[in-house]
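Following this message is one structure expressed as structure tokens.
Missing here: one protein chain of the complex. Every other protein chain is in place.
== chain A ==
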Amino acid sequence: MLQKIYDWVDERVDITPLWRDIADHEVPEHVNPAHHFSAFVYCFGGLTFFVTVIQILSGMFLTMYYVPDIENAWKSVYYLQREVAYGQIVRGMHHWGASLVIVMLFLHTLRVFFQGAYKKPRELNWVIGVLLFFVMLGLGFTGYLLPWDNKAYFATQVGLEIAAATPFIGDQIRTLLAGDPSIVGAQTLTRFFAIHVFFLPAALFGLMAFHFILIRKQGISGPL
């Protein structure tokens, strides 16, 4: 049945080359843990991507209950965690995954650094990777405020003060992030929510696509 549907579409649109290009490629011996167990270090990039997928999915589901409003944010988080089936698990995935993604990303960076895999011709992909790291940190920073509890509030207060320490334009950056020169409140929460679920994910998708296209184009770096 599935095969028939696939054949029907493939006959008309010729989709086989599309996924072949993505899925069919050789894994060199030196990155295959079945040949050299130490090659597991090559998994960290993929694991970062895997955890990112979990973050995207669990985040999408969390917004079904979450409200970015200072009156209701904490209450809605409390409700979805205490009253909704599996709420604790879905929020747990997003909460712990946020830390795990940074860990995986860091291990991936260490591997690329110590193997010298960033060297010519892959400098550009290293730069994109660093940008991805900053986007992830931004996602962590903006997501931290959303439960709107004391820890969230004061962490953001501190983060905004750090941003305000930028020379010359510090105050403007702070106001741009917080939505108000002095208050961390209603406008801060809506801004952080928008940045967290729309702006940074958009940047993340674009950079990830670029990152992966470059890997495929340049191939994985050779053995040490």
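Rule of thumb we're sticking to: contacts are C-beta pairs under 8 Å (C-beta built on N, C-alpha and C of every residue); 3 or more make two chains touch, one makes a residue touch a chain; residues count from 1.
Just so it is clear, contacts and distances are computed from a predicted model.
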Task: Omitted chain, identified by the protein name its UniProt record gives, among "Menaquinol:cytochrome c reductase iron-sulfur subunit", "Bidirectional hydrogenase complex protein HoxU", "Sugar ABC transporter substrate-binding protein" or "Phosphoribosylformylglycinamidine synthase subunit PurS" - done: "Menaquinol:cytochrome c reductase iron-sulfur subunit"
Open item on the list: Tell me which of A:G87, A:G129 or A:P201 is the one touching the absent chain.
Closed with: A:G87
Open item on the list: Considering the complete complex, identify which of A:M1, A:M64 or A:L224 is in touch with the unshown chain.
Closed with: A:M64
Open item on the list: Give me the chain A residues in contact with the hidden chain, please.
Closed with: 54, 57-58, 61, 64-65, 72, 75-76, 78-80, 83-87, 89-90, 93
